[in-house]
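Note that one protein chain is taken out, while the other chains of the complex remain in position.
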Amino acid sequence: MQLQSLREQVLHANLEIARRGLAPHTFGNASGIDRSGSKPFVVIKPSGVDYAALTPADLVITDLDGNIVDGSLRPSSDLQTHTLLYREFPQIGGIVHTHSEFATAWAQACRPIPCLGTTHADYFHGPVPVTEPLAAEEVASGYVRNTGAVIVRCFRSGKLDPVAIPGVLVAGHAPFAWGRGPAEAVEHADVLEYIARLAFYSVLLGAPETGIPGYVSAYHYLRKHGPKATYGQQ
Amino acid sequence: MQLQSLREQVLHANLEIARRGLAPHTFGNASGIDRSGSKPFVVIKPSGVDYAALTPADLVITDLDGNIVDGSLRPSSDLQTHTLLYREFPQIGGIVHTHSEFATAWAQACRPIPCLGTTHADYFHGPVPVTEPLAAEEVASGYVRNTGAVIVRCFRSGKLDPVAIPGVLVAGHAPFAWGRGPAEAVEHADVLEYIARLAFYSVLLGAPETGIPGYVSAYHYLRKHGPKATYGQQ
Amino acid sequence: MQLQSLREQVLHANLEIARRGLAPHTFGNASGIDRSGSKPFVVIKPSGVDYAALTPADLVITDLDGNIVDGSLRPSSDLQTHTLLYREFPQIGGIVHTHSEFATAWAQACRPIPCLGTTHADYFHGPVPVTEPLAAEEVASGYVRNTGAVIVRCFRSGKLDPVAIPGVLVAGHAPFAWGRGPAEAVEHADVLEYIARLAFYSVLLGAPETGIPGYVSAYHYLRKHGPKATYGQQ
Partner (left out) sequence: MQLQSLREQVLHANLEIARRGLAPHTFGNASGIDRSGSKPFVVIKPSGVDYAALTPADLVITDLDGNIVDGSLRPSSDLQTHTLLYREFPQIGGIVHTHSEFATAWAQACRPIPCLGTTHADYFHGPVPVTEPLAAEEVASGYVRNTGAVIVRCFRSGKLDPVAIPGVLVAGHAPFAWGRGPAEAVEHADVLEYIARLAFYSVLLGAPETGIPGYVSAYHYLRKHGPKATYGQQ
């Protein structure tokens, strides 16, 4: 039951990647985790399969270490990044990786996305950080797992909260976003692309890299998040 | 009767925001006002509801101070900006707020949009102004109402006519546009995005910030507006 | 018969403006001319009518001086530009005016579009020229007719051939394109937008303003035009 529901949520998030144009071809992938039992399991997209052809049964089930529990197809080549993030960020329940245009451009330029407006502040409580590049030995000794490791290092060293900043740019690569579940993760991936696009145009128009005042960004973030949220219907 | 018609116009304007791609997700909102009776009332979108699911009955009715008169859902979180604008600009009958890409980029860059061509001059009689940023105490003491207040201050201090300049950029936030009713407001929001886009490309090509000569912009504005208008079928 | 056929071609060209996204709202217009009889007549879009609602019967028929011969609606507000071009450029049979994004940006920046590649050279035998701005007295004494006059002056003073260069940018305004008939005019308007877009990106990447060598552009233009053309099926 629960597994079937998670399969459907993960499938839906993968289809949203394509529908929203966040990744061409078979780039991009979404996963979700069920932490309710004694042995958490991860549901993830198989590798290199067209979005149009995906069914819930194609999805691959693994444990938190990436060992396959169920599924006849190879899991996404990014699996070890996902499982490492699930182990290190216990608050998150879904992860989405895209190669969306503007977020990827910021990642390729190795620049964090400054918080230049309230669209950004409503979702990300501070700049979207960019990781360090992987060192040669990190590529050689486990590229995919170490992609997760540089993300975690980026958050730890910057004392960043993955709940308040639900996404990151991997330098020279592309964005990862996450949320409480697969649906929120893909929403965050989509918003990340939108604010990356807005910031690109703004910077070309000379927007101040310092961004908006902290009292504005805090106001906007907190009206949508936390115990005093006032946005929406509850 | 009149209320029902205004509900439908406001619903339609909200759907146009989505259809024209002026705001992703639940960003953006449209409202309208009926000033014909002794107690004017405002019809506005509920907060955080998907455009696809909106019905006329979901819309919220308030008085000019933002007190709810009818409706079971929370009104848009931007309600107090709308009602303040309706109080201060008695000529306007509809307001649309978007986070459209290029207009938001100019807002984030805190730059007014110069009048660089006749596309602009046909709708806005001068540059599209940008407000000052809100001060910390303005955020703390009523952020949404004070968003309206900085807009009004921008027009008062610049001696601008809200009929001749039917929109504004809120610094570090996004645009607001208005018109005689909800339909004209959303048309102005759409044109504002288009001229923001044209101006972005033009400025990158080195367009003069002074813009086109005043005698050209005046000619264009007046052929579509006022007693000597010659454009269209009446 | 002939009139009915021209009505349909002009209607189709107007619909193509909208379908190809060359002008939002009711910006933009297409016309055609029949020069076969003793009294040439022009078929043009009415002013400010939505493309979606246009029928052949809505089109307005005028003589070469812009006097209405048939039609109950007001003609396009740009009529006098069209008729002046038909009088001065006897080789052309259709005219299309748009506010397409990139061509308008070059027009707003008052810069000619340099010939940076073969896409351009296949259609325009040299840079796309930009007119001078209209003087104050030209705006006052007949803005629309004088828009045609600055176009003609631009071609005369630059010794340009309107057949080899089937379009122009009106400074601070937008492009006009033309062709042997309405269908070719709208094709040229569409290609003009495409090469304006390519040139915008290229210039930002540092493309040389001198453009491609003359022997390349001549080769490309002549393979599609004139007695030695080899492109296509005849």
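To keep things simple, chains are lettered A, B and C as they appear, and every chain counts its residues starting from 1.
In this section, a contact is a pair of C-beta atoms (placed from the backbone, for glycine too) under 8 Å apart; a residue touches a chain by one contact, two chains touch by 3 or more.
Quick caveat: nothing in here was measured; it's all calculated off a predicted structure.
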Handout entry: Partner chains on view for the chain not depicted
Key = A, C
Completion exercise
Missing-chain contact, candidates A:Val10, A:Ile44 or A:Ala107, resolves to A:Ala107
Handout entry: Absent-chain interface as seen on chain C, which is shown
Key = 116-119, 187, 190-191, 194, 197-199, 201-202, 204-208, 212-213, 215-216, 219, 223, 230-233
Practice task
Identify the residues of chain A touching the omitted chain, counting contacts across the whole complex.
Solution key: 24-27, 46-49, 73-74, 77, 99, 101-102, 104-111, 133-134, 136, 139-140, 143, 172-174, 200, 203-204
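In this section, only the chains that are shown with their structure count from here on.
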Handout entry: Chains touching both chain B and chain C
Key = none
Practice task
Name the chain whose C-alpha centroid is farthest from the C-alpha centroid of chain C.
Solution key: A
Fill in the blank from the handout: Per-chain Cα centroid nearest the overall protein Cα centroid belongs to chain B
Practice task
Please compute the C-alpha centroid of chain A, do the same for chain C, then give the distance between them in whole Å.
Solution key: 47
Exercise for the section: Return the residues of chain B touching two or more other chains; collapse runs of consecutive numbers into ranges. Expected result: 204
